[in-house]
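Yeah, one chain of the complex is gone here, protein chain that is, but the others are all in their spots.
For chain A:
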Amino acid sequence: MTGKQVHLAAHFPGVNNTTVWSDPAAGSHIEFDSFVHLARTAERAKFDFFFLAEGLRLREQGGQIYDLDVVGRPDTFTVLAALAAVTERIGLTGTINSTFNEPYEVARQFASLDHLSAGRAGWNVVTSWDAFTGENFRRGGFLPESERYTRAKQFLATATELFDSWRGDEIVADADRGVFLADPNAGAFAHTDDHFDISGRFNVPRSPQGRPVILQAGDSDAGREFAAATADAIFSRHGTREAGQAFYADVKGRLAKYGRTPDQLLVLPAATFVLGDTDADAQEKAGEVRRLQVSGQTAIKFAEQLWNTDLSGYDPDGPLPDVDPVVGENTIARGRASVRMFRDPIAVANQWRALAAEKNLSLREVVIEVTGRQNFIGSAATVAEQINTLVQADASDGFILVPHLTPGGLDEFADTVVPLLQERGVFRTEYEGTTLRDHLGLGPLP
């Protein structure tokens, strides 16, 4: 049986409570060997790409640096360039923010990465905008939330102009005639809009892919429009069947108005997995992993992010707080993506209460229920089936897998699930092309 091809990517475990750092098998989150291990495992399994998230300020809660999760990560471009030396085919995708950077610099870094990896670079354009993160940047004065996608759009448009400022045929390097460049104006550009007023000469010749593959991660209406207009793939958090199908239909439905077809934007949700010899083993292991991911303290801290107040006096094994969340600017937790998800905290708290009452759950158990559900739990056969089913049902085009263990968290998946997907004819057994665009089946640049 064959069908729609599944796309798979590997997310390096990092700064979030998905990552179980206390496991004896957990390695370093910083040492290069860990990155090499995960990237090579993903490449051995013929994944489309290796993926790095980004955060530009250490998270804080209650005025202190958050210390319960993994803290610290390397620089995206530097790690990806080094990984290009120890891998051959796998795509190397990095999250780079469009608010705290400048197009000329980012464009030359991505064009350089694309050259140095022979066409494997990918850019997840994110738009976190907050002044808290902005305090790490000399330029200060960051964006109102409402402008984050205006800047992102103009940033990407500007970067694209820079990528396109070399056509790819300029360098002739004719030693006899003494002509290095066929075009004296190679790289010339001039761009003016609300956010950027720049001109000059771009200094990186056209890269193997022309430009990096563009990913988008952001869930608002504006984010979805941005993806529909410009991205090659979208990294979503909607990994379940119903939510996935709704999201998939929504974003693919937005493409036509930009003159694009549904196959020009892949939908790749984040997904976690727990494997076992049998489904029952996996279920048991999954329960253990959840308890490691959500300790009593983690549950309290998570609830504080919603309640926007100090809950340290509450018992994680007791009931939910009886007071309502503090509405308004979140002063308790800073630099956390989860905070931005709680757009109506009182409504969310009421949902949590209903859940607690219905299933008779403690605070910690509620947090375990509502956060980071494991998408795929079971034997290799079960997980392969689940993944394929979701892809064939248009809940996604594949998944960005988030292992909970560094760096060996993908090993078993690579060895057991991937061969089963290959047997079904829905996942490649060899790389057919050399570039990330090839792996994603994106065809030539528009």
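The working rule: contacts are C-beta pairs under 8 Å (C-beta built on N, C-alpha and C of every residue); 3 or more make two chains touch, one makes a residue touch a chain; residues count from 1.
Please note the rule applied: contacts and distances are computed from a predicted model.
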Omitted chain per UniProt, picking from "Multiple sugar transport system permease protein", "Sodium:proton antiporter", "LLM class flavin-dependent oxidoreductase" or "L-lactate dehydrogenase complex protein LldE", is "LLM class flavin-dependent oxidoreductase"
Answer key for A:113, A:228, A:289 or A:387 versus the chain not shown reads A:113
Residue among A:144, A:184, A:313 or A:446 that touches the chain left out of view: A:184
Which one, A:42, A:56 or A:417, makes contact with the chain that was left out? A:56
Chain A residues touching the omitted chain (full complex): 21-22, 30-32, 36, 55-58, 64-65, 67-75, 77-79, 81-82, 84-86, 100-102, 104-105, 108-109, 111-113, 115-118, 135-140, 166, 171, 173, 175-176, 178-187, 196-205, 295, 297-298
